[in-house]
Structures are given as C-alpha cells and as structure tokens.
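Worksheet: the structure to be examined is printed underneath.
All protein chains but one are shown at their positions in the complex.
After this line comes chain A, so read on.
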Amino acid sequence: MAVIISDEELARQLQQGNETALETIVSRYHSKIFSYIYRMSKNYHSANDITQEVFIKICRNIKKYNPELLFKTWIYTIASNTCKDYLKSAYVQKTIHGLEMPDTIRDYEDTPEEFLQKQDEREAIIEVLNQLGDIHREVVVLRFYEDLKLEEIALVLNIPVGTVKSRLSNGLHNLKKLLKEGGEEFG
C-alpha cells in the first residue's frame, strides 16, 4: 500500500534539495494554484506567468518555510501576494485589462447546444464574479473553488477569521444580488 507523504514532509525534503519532492509538490499544486490565479487574473497567459513566478518564489524561499505550519496555507499566501502585486502593476492595468478574451473550455461529449449553454452560464458567472469587490472575490474563490477552510483563508490573507466569514457572506449575498439584476432566475 502506497504511503502518502504529507505536504509538510515534502517541504522538509525540498529544503534539502530533493528533486523528487519538488516533482510531487508540483504535481499536487500546479493545477490548483493555476486555477486560483486564473480566476483572480482572468487571463490564461498571465495565470501561467504568475504561477511560474509563485513556484519560483516557493523554491527560493523554501528554507524560510517552517514545517510546523501548514504548507498549503504558505503556498497560497505566496500565490495571493504575487497575484495582487501583478494585478496592481501599472503595466497590467494599462495593457492587459480590456484585452481579455474569454477562454473556452470544451467537454467533447457535449452537443453543440450543450456546449453553448455551458459557455453562456460560465460567462455569466465570470461576469458577476468580476463585478464583486476584490476582497470578496478572493475569499469566495479560496473557499468555494480552492476548498480552503475559513481558518486557512484567514492565515493566507492575514485577516481574522471573523473578517473572512463576513467577506464570504457579503460576497455571496452580492453575487445573489448581481445575478438577480442580471435577470437570472431563482427558483
């Protein structure tokens, strides 16, 4: 029976320069971090660049990581901060925003009609998520899509758990309001 090594043990091994540990960490987290950053940056190519930068920072700072803390929250903290820095940069605000094209994701088992319907639904939720404030969107994304617990989100964003809870609540309420204003049906 295969033994699953914990993230913290992998991080310890990575601190010793173990490349196998690095490969395991990348296989576990590349997709997750990419999807988180994609939802925050709204751009496929930017998400790729930022994700790469996040992992480079993880490697460069791995000796600063304290194995007694959750590795997952450490990684997401780096990802969150890197993403914010990127989105704040004047270059991004000037050149990338407004040039985004919605990426299409196709399930090849769908009929064309099903594909179009799914695409419409996807674009509708993307639009309302984009209208949410950054602080609410971030918590909603981390909780709903990344499945982080409230306590973990609090560590990642360096805010109290109560604040996470209220941002999540406000974010979901705002989403409901925006969806209603957009003509979405609720029951």
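In this text, contacts are C-beta pairs under 8 Å (C-beta built on N, C-alpha and C of every residue); 3 or more make two chains touch, one makes a residue touch a chain; residues count from 1.
Here is the rule we use: contacts and distances are computed from a predicted model.
Taken from the listed names "Monovalent cation/H(+) antiporter subunit G", "Oligopeptide transport system ATP-binding protein", "Glutamyl-tRNA(Gln) amidotransferase subunit A" or "ABC-2 membrane transporter-like", the protein name that UniProt assigns to the chain not shown is "ABC-2 membrane transporter-like". Only one of A:Leu70, A:Cys83 or A:Leu175 touches the chain withheld from this view, namely A:Leu175.
Where chain A meets the omitted chain, the residues involved are 14, 17, 19, 22-23, 26-27, 30-31, 34-35, 38-39, 44, 48, 51-52, 55-57, 59-65, 74, 78, 81-82, 85, 103, 105, 118, 121-122, 124-126, 128-129, 140, 143-145, 147, 150, 165, 168-169, 172, 175-176, 179, 184, 186-187.
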